[in-house]
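Missing here is one protein chain; the remaining ones are kept as they sit in the complex.
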Amino acid sequence: MQGEDSLKAFRAEMRSWLEENCPQQMRDGRITDDAICWGGKNWTFSSESQRLWLERASARGLTVPRWPTEYGGAGLSRAEEKVFLEEMERINARPPLKSFGISMLGPALLQFGTPEQNRHYLPQIARGEIRWCQGYSEPGAGSDLASVQTRGEDKGDHWLVNGQKIWTSYADKADWIFALVRTDRDVPKHKGISFLLIDMGDPGVTTRPIRLISGASPFCETFFDNVKVPKGQIVGEENRGWDVAKYLLTHEREMISSGGTGLSGGRALGAVMAQMAGEPSAQDPTLRAAAIRCEVDALATGLTIERYKDMAEAGKGVGNASAMLKYMGTELNKRRHELIMSACGSDALEWDGPVGNRAADWLRTKANSIEGGTSEVMLTILARRVLGLPGS
Amino acid sequence: MQGEDSLKAFRAEMRSWLEENCPQQMRDGRITDDAICWGGKNWTFSSESQRLWLERASARGLTVPRWPTEYGGAGLSRAEEKVFLEEMERINARPPLKSFGISMLGPALLQFGTPEQNRHYLPQIARGEIRWCQGYSEPGAGSDLASVQTRGEDKGDHWLVNGQKIWTSYADKADWIFALVRTDRDVPKHKGISFLLIDMGDPGVTTRPIRLISGASPFCETFFDNVKVPKGQIVGEENRGWDVAKYLLTHEREMISSGGTGLSGGRALGAVMAQMAGEPSAQDPTLRAAAIRCEVDALATGLTIERYKDMAEAGKGVGNASAMLKYMGTELNKRRHELIMSACGSDALEWDGPVGNRAADWLRTKANSIEGGTSEVMLTILARRVLGLPGS
Amino acid sequence: MSTLVKTEDEAMLADSARGFLDDAAPVRALRDLRDSGRAYDPALWKRICDMGWAGVLIPEEAGGVDMGHAAAGMLAHEMGRTLASTPFLSSAVIAVTILRRIGGERAKSAMAAIASGELTYALAIDEAHKFAPEATTMSAERQGNGFRLSGDKCFVVDGGFADRLLVLARTESGLTLFELPSDRTGITRTAQDMIDSRDAARIAFEDVEATGDDVLGQVGDAMTILKPALEAGQAALAAEMSGLAAGAFDMTLGYLKERKQFGQPIGSFQALQHRAAHLWCEIEVTASAILNAGRVLDGNPDEATLAVSLAKARATSTAQLAVMEGVQMHGGIGMTDEYDMGFYMKRARVSAEWLGDYGYHAEQVAALRGI
Partner (left out) sequence: MSTLVKTEDEAMLADSARGFLDDAAPVRALRDLRDSGRAYDPALWKRICDMGWAGVLIPEEAGGVDMGHAAAGMLAHEMGRTLASTPFLSSAVIAVTILRRIGGERAKSAMAAIASGELTYALAIDEAHKFAPEATTMSAERQGNGFRLSGDKCFVVDGGFADRLLVLARTESGLTLFELPSDRTGITRTAQDMIDSRDAARIAFEDVEATGDDVLGQVGDAMTILKPALEAGQAALAAEMSGLAAGAFDMTLGYLKERKQFGQPIGSFQALQHRAAHLWCEIEVTASAILNAGRVLDGNPDEATLAVSLAKARATSTAQLAVMEGVQMHGGIGMTDEYDMGFYMKRARVSAEWLGDYGYHAEQVAALRGI
């Protein structure tokens, strides 16, 4: 554990760094998709402030605060990261960069990548130069992620990849994809899978956006038609890609769970309700009671994310229990958005109405408990692997 | 359908009959176990009023309003019964008699009994002379009701019964029991069961009360040790007792579901809360919101019981859908009592405290969703038999 | 004595409605409307009027079939099942209930025009994000023998195309209901881009002139005629939502039986079975509240508030549960626009708000039950 004094000094340092470097325009606390900087080769900054903020933060390693400095991070401890995030929160700063490279591929590379791979890919992620997407799900597979049909034929120095992925987030905007590919069809389904990195610009890769009920198309279908993937672009061992995928799913669960919960993270539902709808307490006691219950649960869930991070830091692996974070976090987020819709009443029933696109946000949350493993899959993981209940 | 005029006349008739015949003391609306007249050979009336009320009501057939007059009923139509119950409710009258003979055995006899059996047993039930209990469950069987081990050996003119029942309500106070007994062990388990009527006074029948978490002992274990049951005491055909049991379970479900719900039946939760705890609305908005939701659901559930009765009257059998009434009614009753406990606060935390024995009532409700088929069994029945979902 | 069972006439009506709608107005029709940038199909409404549905509450002498509110609910239920986009609630239920109460020749001919499909109505009542008629601030200032109306309405369902507007405004002596042609000078309608792909409008009133003839009922006493109409509308909307819940549930049940995962139909998994069974129970219980509301409106309309609010509250929570379970049980495919489940979810949300949300109606129940 770190001394209070050194943390106090670090806090002062961060506070003044943020004061000097975070552009005023980036201090509006907006974390909706349209306000976020996703980076990538084709990224168009929404403003000069957004560009500046990414440039300055990544120069200081603060797009990926806990990564080693040699890979573009700031090498912060868990306690320091907490302080940094609290100081960000204090001035309502937007995150300088958000990406699947940071939240998903990065952690997997740090665990399974070769030093060469890490030196090559991680700094590009940290600087927001390459935008990544994830290629796991396939049509018809649903919750059965390991039933991978996309096939990689061994051609000596490369794999020849053919097949189709679905639910690839922002594949149409991504530069690269990390994908599960079946490289051995003669072994049980969890065995013969490899974890490959594929350039979306390669010949044979095409995408088609999927229109969602919210009207937006954050997901795509992605097609591979005789795509050549050099052997160096595998993470982990050949046919052991499921290990990488499982590790990464755990991270994904934590990420999805933490959307806007927590004592310090995210704005309270109550505040949103009051801002949106005047004084709901006076107007609708039923809604207010539900909002209070949601707030109680959100605060406790936020603390649980903190606690699990603290446990991980203390070397107490949480393993399958991370399914709890995913389940509770996403179900809570759905409840929260139902309540926000209620608070906004008919103002939220229009696309881009007087309170913004609340309806699209609300509809988007319905996918939370499906993507990255459904709530039902999470509960089954917990029942079987954490509680040790028998199979049927 | 009956004409409005004839019903109006009937209502006037009932009103004046009740005015003349229902003793003042019986107009306090109490329906808790200790206020109810259960009847039976050893019944001790709690007051002269209680005795008189039973005598008068049964003389008029109104302990079993819908049974034929030849069997001690009043032969009322469904619409007339509704009117009668509304008039009872209007003056807050206690039911003159409650018994498993009325709610369970009677309907089974009316469906499966011989005319001789009906003439013998039904009038005794209607007059509250014989108190019945139910012998279905056996130790260890739990929800698997058909796994009957109690055995009846065919001895020519009688069966020799040996075995043990559990969860027999008030067996220690009952005069007779209707029980499921295995009379053929060589056929699949639902087949070789018979439905027998057994005199609890016969040699070899003993009971042992089971103490519950509420401190009360409404249930017993009942033991049969070489009990001789004459062949005439079977309801339905030999080895077809499961048909009778199933028919009766449906009735039981409806009965358990209807405890205190409905637009006209039972007092509103809100009234109880206000009476018990002053103005909960002012004191605890969270509790009030939950009470309102409970009231909404209780009113709708009560209407559903009405609707199902109307459907049955119209010849539209509800069959397995009655599992819905049992499930919804009992879960609702549990919620209601949780809220009543909350409304009463620490006053309800004593046995026989300043608000009576609320805690015992509350704990008693926890059995509602277990006895007569658990909520889980009801949901499975609905899923498989009503919704047609496949077995696993 | 009426019972909580469909009469034979009602059952026939509901059956024929189902047959017609499955054919003429499946969810696909709403999707096509949306994709072509429209919210309403006059041809469909005309066919429906030809079948007499628009006259379900209209006396026979005015060209209706006069079957009552329970029957109207059954039609609404069927329209909910396929998300048929029609002005049934605005015109055939709300406007008709008002006109019928008012009576007289003018009302009679207006009803005849509704029955035939010649005229459509919309109710302009909301001014902010929540249903709160008593809080209406739109002003109707006395001016000579008439009035001058100024203010803004929103969430006027069917207001984008309706021929006539029923407008609640505040005069010196209190709330007053006006009937105005929607093209009267000073009225500006702006279509709202609604998530349920149905019609709704914001309507601005700028010094709109109204005469005494435009007043429905008594000046300053709108609620006497408006309250029964609101309740009729709420009950019919609850019925529509119960149909919506049933439609979403049927789709989900079909998927549970057909979709395989880990080598088995997902409907064989006990957790999903229990949730589906629970949802079915909620739908059944709500159905009772809906039918009861119809019966009470038909038999004792001045004492219908409890029954109606009960129905709308239950329908709201049940429909929301049905669509949430529907999307979740479908998994990813339920999230795609290509699949119909999303249309159910979006319509459930809009209906949840229209004419009073769960909290509004729960408070009505609470007040009447002394909680």
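As written, the chain order gives the labels A, B and C, with residue 1 at the start of each chain.
To be clear about the criterion, contacts are C-beta pairs under 8 Å (C-beta built on N, C-alpha and C of every residue); 3 or more make two chains touch, one makes a residue touch a chain.
Keep in mind that what you see is a predicted model, and the values were worked out from it rather than measured.
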Quiz item: For the chain left off this view, which of A:Leu85, A:Leu110, A:Ala146 or A:Ile292 is in contact with it?
Solution: A:Ile292
Exercise. Among B:Thr150, B:Ser194, B:Thr207 or B:Ser369, single out the residue that touches the unshown chain.
Key: B:Ser369
Practice problem: Return the single residue from A:Ala12, A:Val187 or A:Ala314 that touches the missing chain. | Solution: A:Ala314
Exercise. Looking beyond the chains shown, say which of B:Glu13, B:Glu238 or B:Asp284 touches the absent one.
Key: B:Asp284
Self-check item: Residue among A:Cys37, A:Leu54, A:Ala174 or A:Met324 that touches the chain left out of view
Solution: A:Met324
Exercise. Can you list, in ascending order, the chain A residues touching the missing chain?
Key: 1-2, 4, 7, 79, 263, 268-271, 273-274, 281, 288, 291-293, 295-297, 299-301, 303-304, 306-307, 310-311, 313-314, 316, 321, 324, 327-328, 376, 378-380, 382-384, 386-392
Exercise. Name every residue on chain B in touch with the hidden partner chain.
Key: 137, 142-144, 166-167, 210-213, 215, 277, 283-287, 334, 338, 341-342, 344-353, 359, 362-363, 366-367, 369-371, 374-376, 379
Practice problem: Identify the residues of chain C touching the omitted chain, counting contacts across the whole complex. | Solution: 269-274
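As a working rule, only the chains that are shown with their structure count from here on.
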Self-check item: Averaged-CA centre spacing for the pair chain B and chain A, given as whole angstrom
Solution: 55
Quiz prompt | Touching two or more other chains - residue numbers and ranges from chain C | solution = 269, 362-363
Quiz prompt | Multi-partner residues of chain A (at least 2 other chains) | solution = 285-286
